[in-house]
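Here the complex is missing a single protein chain, while all its other protein chains stay put.
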Amino acid sequence: MEISNLDSIPGKAITRHLGLVQGSTVRSKHVGKDIFAGLKNIVGGELKAYTELLNESRAEATERMLAQARAVGANAVVNVRFATSNIASGAAEVMAYGTAVVVQ
Amino acid sequence: MELIIQFGVIAFLLLLGLVFGRAAEQRHFRELKQKELILREVLVFSEKHPPADQEFRSANLVVGSVVIAEDYFKRIAASLKSLVGGRLTAYESLMDRGRREAIIRMKQAAREAGASMIFNVRIETARLSESDSNRQALFAAEFIAYGTALVPATRP
Partner (left out) sequence: MSWENPPVPHEVNASRESVLAEFLRLLAGLGICVLALAALLYFAGGWLARWVPISTEAAWVGDHVIGLSGLDDAPADAGNAHILAQLQALTARVAANMDLPQGMQVRVHLSSSDVPNAFATLGGHLVVNRGLYRRMPSENALALVIAHELGHIKARDPIAAVGGSASLALLTVALGGDARSLAPGIARLVQLGYSRQAESAADAEALLGLHRLYGHAGGAAAVFEVLDDYGREHREISMPTLLSTHPADARRIQRMRDAAADWNGNPPLVPLPVEEETGARP
């Protein structure tokens, strides 16, 4: 399964365009990490727990998007975009969407 | 005694949220399925380049949006789940509903314009403002989907 945020996969020809596929998840870290991040916020710097949280969420959203793409018979997803929004405090909603295609 | 009343109120709101929220969600999912079936002929893509072998009469921006609020049960269930971390399942279905509804409304707008395809579709989510000082306030999120609807030169 190839993923790209170009309109095409270079060197390959798209034979079928299968439309929008999307994956999303809402995740949070456990309360201990939230408290630690709150303390870390005083001195600034990277909040490793939240970096990790968003990476995990993005990975899961991508995986779900790919699951949809596989289900419609695609072998690549082009023009992929990520969007992150904050809903509850300490939780991250991550969305990945793109167009499922068949390439040759 | 006061404590019992407080817990009673919370339990009542939870039950209310659970019963009505769940019924509304299941009804919404059924509606989404129906509408998606009806709007199947409007095709959506996130790509920027429309098909080169087809001619289009016009292109216009179409937008679909919806604001969805959580219910009390989802709120408590999610805040409980955030204590241990992991997927907030209560919100995942909410997000799914919001996004699909926004896409459906965008497709409806496109069909009214006579379009057959929507290109360069983007989806965004925004949390509606809510006073952060008041923790009791429920959140609502806006889901918006937009893209360029292409009207074919010759109607099939």
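Order of writing sets the labels: A and B. Residues in every chain begin at 1.
Methods note: a contact is a pair of C-beta atoms (placed from the backbone, for glycine too) under 8 Å apart; a residue touches a chain by one contact, two chains touch by 3 or more.
All values derive from a computational prediction rather than experimental measurement.
Partners of the chain left out, restricted to shown chains and counted across the full complex, are A, B. In the complete complex, the residue from B:V9, B:L83 or B:A153 that touches the missing chain is B:L83.
Looking at B:E31, B:D96, B:E124 or B:E142, the residue that reaches the missing chain in the full complex is B:D96.
Only one of A:R16, A:K40 or A:R81 touches the chain withheld from this view, namely A:R16.
Mapped onto chain B, the interface with the missing chain covers residues 2-3, 18, 32, 36, 40, 43-45, 51, 53, 73-74, 76-77, 80-81, 83-84, 87, 89-90, 92-93, 95-96, 100, 117.
Taking the complete complex into account, residues 14-25, 64, 67-68, 71-73, 100 of chain A touch the chain not shown.
We adopt the following convention: only the chains that are shown with their structure count from here on.
Chain A and chain B have Cα centroids separated by 18 Å.
Within the complex formed with chain A, the residues of chain B that make contact are 43-49, 51, 78-79, 81-88, 91-92, 95-96, 99, 103, 121-127, 139, 141. For chain A in complex with chain B, the residues that touch the partner chain are 7, 17, 19-20, 22, 24-31, 33-34, 60, 78-81, 83, 85-88, 90-91, 93, 95, 97-99.
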